[in-house]
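Left out: one protein chain. Kept in place: all the others.
Note that the chains take the letters A, B and C in the order they are written out, and that residue 1 is the start of every chain.
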Amino acid sequence: MFAIVEEPIDVGALIADAQRPDCGAVSTFVGTTRVDQNDGASVEYLEYEAYRPMADRKLEEIGAEIEERWDVREVSIVHRIGRVDPGQASVAIVVASPRRGPAFEASRYAIERIKVVVPIWKREVWSDGYVWVGSQVGTRT
Amino acid sequence: MFAIVEEPIDVGALIADAQRPDCGAVSTFVGTTRVDQNDGASVEYLEYEAYRPMADRKLEEIGAEIEERWDVREVSIVHRIGRVDPGQASVAIVVASPRRGPAFEASRYAIERIKVVVPIWKREVWSDGYVWVGSQVGTRT
Amino acid sequence: MSGIKVLLFGAAADRAGTRETVISAETTTLDELWPILAERHPGLSPMRDTLAFAVNGEYARGDASVSPGDEVAVLPPVSGG
Partner (left out) sequence: MSGIKVLLFGAAADRAGTRETVISAETTTLDELWPILAERHPGLSPMRDTLAFAVNGEYARGDASVSPGDEVAVLPPVSGG
């Protein structure tokens, strides 16, 4: 399953869906909102936006790349957009494979690729302003 | 949390418990029963046993090794014993870290160490007999 | 009326002050479209070197052709995950 969603991600359900009798390993990566702090200010939440449907298609392309490179039987990538509070999941990647090596490698590959090719952007909303991550554009002084 | 249990593992709950505002990454590994097939026979289920409390202590030691080597803030390892049916989870490892690199490396390390030092054994119960994995002792001809 | 639709995202939308604009032009290239866009939204200019572009939903280089009816997207460095 490849999806961009606006609601909390049910990671447990994604993993349960990926468990299969022909697989011995499920590797999961969950990206969560981390509260950075500096100069007496802190991140209150993240806000994500996506260029759709290009972003949806890029997630599917990453899935296809994975299935070409590794023996995996199930790949799910779900990215949340909108406001994501501290500790909450912004992205979940679930890969099932007969063996653990490919499962680990493929899930790592997925998150690295997401951070390079999928048109999604986040801004950190701090107690004293916001900043677009990667562009350093915003209202923090 | 380090535990050996006889019931199904609630992986979603373990992940939810690991999500923290000071972490940006949660890496999870789930080992599941894979149905091998050969000579017209197939694996019907796995059955695990543990030497307790040594096995419990070895899980905790792996957790301590991880916390010494990587910046991780939460490590859970839960291993199920008894009968585990195809596609079901026998082991779940959940690691939360501020950054994804340590989370991936630590969860991989945990499963590799489990397979070397934790006194747990599985036998494959096939349609035509059983075999203790690693010892090749059993009733299959 | 069927100009080139330009979508802006993230920091680019922020600096431009808009998420969408239409440029009236004949068939041209992304490189030739840029000065028109930058003149209309001067806040974008300092970002030039960090931006990528898509034409009709796929990454495209500066020499890519764009025509009326196409959708161009202005993409700051992505930061998903």
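Keep this in mind: a residue touches a chain if its C-beta (ideal position, glycine included) is under 8 Å from a C-beta of that chain, and two chains touch if they have at least 3 such contacts.
For clarity, every value in this text was computed on a predicted model and none was experimentally measured.
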Review point. If the full complex is used, which shown chains touch the chain that is missing here?
Key: B
Review point. Quick one: which of B:Val43, B:Ala103 or B:Ile120 touches the chain that's been left out?
Key: B:Ile120
Check your understanding: In terms of residues, what is the contact footprint of the unshown chain on chain B?
Key -> 31, 48-51, 53-55, 57, 79, 90-91, 111, 114-123, 132-135, 137-138
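By definition in this document, only the chains that are shown with their structure count from here on.
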Study note, to complete from the structure: Taking each chain's mean CA coordinate, chain A and chain C are separated, in whole Å, by 26
Revision key, fill the gap. Expressed in whole Å, how far the mean CA point of chain B lies from that of chain C is 49
Check your understanding: Which chain B residues reach two or more other chains?
Key -> none
Review point. Of all the residues in chain C, which ones touch at least 2 other chains?
Key: none
